[in-house]
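With one protein chain held back, the other chains of the complex are shown just where they sit.
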Amino acid sequence: MPRTAIVAALLALLCAAAAPAHAAPVDDALAHFTADKFPETDRGIDELVASGAPTAPAVLGALGDGRLLFDPGSHRVYYAEASGALDDAATGARADGVAQGALKKVRLNNGIRSKLAAALGGLDLLSPDRAKRLAAADTAFHTPDPKSLAAIDAALGRETDPAAKAALLQARAAVVATSGAGPEADRLGAIATLTARGDGDALNYVNQAAAAPDASPAVKNAASAAASSIRFTLSLWQALQNAWYGLSLGSVLLLAAIGLAITFGVMGVINMAHGEMVMIGAYTTYLLQDLVAAHAPAWSEASLPIAVPAAFLVAGAIGVGIERTVIRFLYGRPLETLLATWGVSLILQQAVRTAFGPDNRPVSAPRFMAGSFHLGGLEITAGRMWIVVFTLAVFAALQVVLRATPFGLRMRAVTQNRRMASAMGISTGRIDALAFGLGSGIAGIAGVALSQIDNVSPNLGQSYIIDSFMVVVFGGVGNLWGTLVAALGLGIADKFLEPFAGAVLAKIAILVFIVLFIQKRPRGLFALKGRAVEA
Amino acid sequence: MDRFAMNRRQALLGASALAATATLGAPRAFAAGETVKVGVLHSLSGTMAISETTLKDVMLMLIDEQNKKGGVLGQKLEAVVVDPASNWPLFAEKARGLISQDKVAACFGCWTSVSRKSVLPVFKELDNILFYPVQYEGEECERNVFYTGAAPNQQAIPAVDYLMSADGGAVKRWVLAGTDYVYPRTTNKILEAYLKLKGVAAEDIMINYTPFGQSDWQTIVSDIKKFGSAGKKTAVVSTINGDANVPFYKELGNQNIKATDIPVVAFSVGEEELAGMDTKPLVGHLTAWNYFESIDTPENKSFIDRWHAFTKNPKRTTNDPMEAHYIGFNAWVKAVEKAGTFKADPVIDALIGVSVPNLSGGFSTVMPNHHITKPVYIGEIGADGQMNTVWQTPGLVVAQEWSPYLEGSKDLIGDWRKPMSCGNYNVKLGKCGGAA
Amino acid sequence: MTDPVLTSSLLYLDDVRVSFDGYKALRGLSLVLAPNEMRAIIGPNGAGKTTMMDVITGKTRPDEGTVFFGGSVDLTKRDEAEIAELGIGRKFQKPTVFENHSVDTNVALALKAPRGAFATLFGRAARDAREKVDGILRRIRLWDHRARRAGDLSHGQKQWLEIGMLLAQDPKLLLVDEPVAGMTDSETATTAELLREIARDHAVVVVEHDMAFVRDLGVKVTVLHEGAVLAEGPLDRVSADPRVVEVYLGR
């Protein structure tokens, strides 16, 4: 049954909500759901809509959410309320005393989901909820169907909200452009509307408008002009989009590398266990999320922000432990710290594997990090955006700690001249431990963010360690700003290379570039120059 | 105990072979009596531990159960577990150790194609049996290997058939996305040939390969989105390997690609991988397997209960390669009983034709090509991390070890029954030994 | 290979400027050294003494200025190894010897001989090498320690060993950076004697803080300050110069 018919039927249904229910058609319609076969379910939807039953919207909604149940024995259909209570699908009456265990769920597939979305979406064009109307208009734009023109026009007539009206106009333009019918002026208007929208879908529809068999020369010209204009806009946006991807990849690199910039760059410890600190941060996030879900479910949205200090403390404490037991015996022997921390990294990996098992742990995204939004032609995913913001915040905080706190001052003093600092009464051992803890703690924080985009598994750290070293070395050891520029620069370069070179070649090209660059500037992008360094 | 003694001896061997070669090397006489050893060759550390550790556990459970039933031919089975550590040459070394030092009667192991390729020469040379439980690219048919996972036609092709059907959304445009190694490459080549045969134009197929462990999917997912906005129903066929899947699906969710817009059907994502993901944004994306944990049969329910009891963890998931080991192990037991011996050669011969119950309510039979018959299920990812079957093949599918859609292998068949006894018999030339 | 003769001096620096990240280490340094001359260079910390040596030995390229050796060779265009081969030897501030080699190996490695990688891999030591090494070992008073590991020597002995290595190089010019830092008085006296001995047939530039030692040497003194020459002449005269006094006392 075509979608428009559903919309029309639903409109009728809305208008006639008060009309008495016709029991028999509803029961027939619902009977289809009990067959447990997709084609039957499909027919059930059509018949249910056609029946005009007052429970139809509730039943369809329940079907979409997987709350529609049936009793295979009695062939009765029920839907579960959010509270868990059962209602009879035919009457809407509360169905107490039905054993839930005996009921089976009406199964869904993508075809059914699409059909439901269209059915409910058509209904939503007239919804009092503005957000629903916008979403429905968007759906109509993406699935242009000439038969829905009437419904759109009807909605346009009633729409007062400017944004919703614009969305409806675009949906209408999509329908007109793709239908290959309608008066010339109407088509030209549609092309103009689509040009203004200027995205990939618009380009696709404009091309269809040009290809329509009865398109007049004027329409054809307008369409081809519109297409090239959209293509140009798109290529500009694409460049911006790549830059954004690069920025977001760069901030992941930065986040992973920034702790290393302290332990390796400032303290001279080649910390191969750095990746494991990231991994520990991610596992802390996972544990905390489970803990919150179990004991304070109301706070589950906040478990990620809470995980930030927790991961810092856990990874930092482990870092201090490693420094006190292993690293402190190895200062001045950077290449040996490499060997020892490699051993530490094996132990930590296996410890986590033994404690949590070798498989991935789920860390869910809080609502504010889900989904995406558009900024002009730029699509920005919320999760990535928060990671960029978070990374920059961590970087800024670190700068403040290093520059403006007594600890930062002492740490810089110790790294610059250990003996002098010691002579001035600074406890260098304590500063070393704290500095290593700081670097590890920041790695732990990185783990919180990476749990949002990557596997939380014992191998998590391994995939970042090499990249992190490249970033720190490329940026110039001992220079946090160098690390920042290197991470973002490499991220953006990677993302501009990827579209035409492919992911693998882009990565190889970046590595080769770093190797060549180090030949040119053996101490990285922002090397400290002068005698002091070489002495 | 016995095993540790063995290892101590190996230890000595390694340490002093240079200095005192002559004093060593007395082979251990195979103690025919109480126990028969079974090798378990799965990575417990390194990148593959994530997938393979479970298979080690399921083997321990199966062997344990068999022993409780009185063992095989009156002998107790003993699992010899080693860790090849996701290191391919180490797989070969461990396989050789299991066969020649521990004298195992058969091995159950490997996950990646490369690990199988690495141990293959060892199994051939020392004439032992390997049960390989993972779906793979096909194009292989060895006498010493029994392939209990799916060949491409037992997974990939039914999945594509489903998506092309009205039920699956009548997909017209295809993205074949995979990790850059042999399984995705071969599967995609087969699919590409198959799709073209079904009238799909070349410009409606996009093929993309990414490195192992790819974690930044922004560009590729946005490319898929762009490819999918050309006005034809588009689907993604994913042969992306284990680790890279989580970031891939997370990016799909982030970029708001819903299953109703562009469904993704994956061949390497099982319950175990989903357990590590928040599946709410993924509802409706598809997987194709020969077994789902959610399959509602008494056999499966009992298996899951035993698994939970054995691992003392009521949350442990089950998955397709586990079922493959279940089938493979039972087939081996049955073949040993049929042959009346643990010796490799008679057991290899006896295995052909053995039919054992699978977990989805039917029987799987070991075919002359050393692959097994399987039903194929298409499942939808549910919010609970389980797969809900949306479609299944009407009957069992026989594996095509040599794909008829590939130029090099279309004339080949494998049949290890006498008198043919050949893994790559050319039906056109009427002789054993490949295409030429 | 050889550039046209430009000056008759052994070492000629004119208006040499070097800066590191904005910090001006040398600001128009000029210096002329005659063949076989011995010169002491003094100056407060940061005056540019070590940077000057870096420029002469090719470790640091000057931003501006000319540096000629032997009247004709532009040192700014050559690297350390080439400059060493031309006959300029350098002793570091911190004694730098090959700690894991025996004392005689240290000297033997410095001995004038083919320096190419293949030459040392396949070549045999020259017949007179042993005598030359022994001669130098006696001269630097380390003959009795010749088989010891250089790292086991005392600080003063390491300084002498390094000077011995310079001698083995047989350079035309020796640059010696603070040779007596950390030495006992008797060691300092021995070192002064050693350097005077060497100065008989080599040009020597000594950078030193120790005024008594400089006085002991009894040679022309150049005072550096803020990367340029402040005063030049016999020690008595420069130490009477009010600018020099101000620089030293003012700090």
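Letters A, B and C mark the chains in the order given here, with residues in each chain numbered from 1 onward.
Heads up, the rule we're going with is that contacts are C-beta pairs under 8 Å (C-beta built on N, C-alpha and C of every residue); 3 or more make two chains touch, one makes a residue touch a chain.
Note that contacts and distances are computed from a predicted model.
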- Name per UniProt, for the chain absent here [options: "Heme exporter protein C", "Dihydroorotate dehydrogenase B (NAD(+)), electron transfer subunit", "Urea ABC transporter permease subunit UrtC" or "Monovalent cation/H+ antiporter subunit A"]: "Urea ABC transporter permease subunit UrtC"
- Query: For the chain omitted from this view, which of the shown chains does it touch?
  - Reply: A, B, C
- Query: Which one, C:R17, C:H101 or C:R139, makes contact with the chain that was left out?
  - Reply: C:H101
- Message: Among A:G268, A:G321 or A:G429, exactly one should touch the missing chain; which is it?
- Response: A:G268
- Message: One chain isn't shown here. Among B:L90, B:M206, B:A383 or B:V398, which residue touches it?
- Response: B:L90
- Note on the structure: In the full complex, subunit A touches the hidden chain through residues 264, 268, 270, 272, 326, 329-330, 332-336, 338-340, 342-347, 349-351, 354, 462, 466, 469-470, 473, 477, 504-505, 507-508, 511-512, 514-515, 518-520, 522-524
- Item | Where the missing chain touches subunit C, by residue | 57, 59, 80-82, 84-85, 89-90, 92, 96-102, 104-105, 108-110, 115-118, 120-123, 125, 129-130, 133, 147-149, 151, 165, 169
- Query: Given the full complex, what residues of subunit B touch the hidden partner chain?
  - Reply: 4, 7, 10-11, 13-15, 17-19, 21-27, 29, 44-45, 81-85, 87-90, 92-94, 96-97, 100-101, 112-114, 117-118, 120-122, 124-125, 139-140, 180-182, 185-186, 189, 209, 211-212, 406-409, 412, 423-424, 426, 433-436
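What we mean here is this: only the chains that are shown with their structure count from here on.
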- Centre-most chain [mean C-alpha coordinates]: A
- Taking each chain's centre as the mean of its CA atoms, the one lying farthest from the centre of subunit C is chain B
- Cα-centroid distance, subunit B relative to subunit C, in whole angstrom: 72
- Message: Per the contact definition, I'd like the list of subunit B residues that touch subunit A in the complex.
- Response: 44-47, 49-50, 53-54, 166-169, 180, 208-211, 213-216, 218-220, 222-223, 226, 229-231, 243, 246-247, 250-251, 253-256, 259-261, 263, 272-273, 275-278, 280-281, 284, 286, 380, 382-383, 388, 390-391
- Message: Taking the touch rule as given, give the residues of subunit A at its contact with subunit B in the complex, in rising order.
- Response: 38-39, 66, 107-111, 113-114, 117, 142, 178, 200-201, 204, 208, 241-242, 245, 248-249, 252, 349-350, 353, 357-365, 370-372, 379, 381-384, 452-459, 462-463, 495, 498-499, 502-504, 507
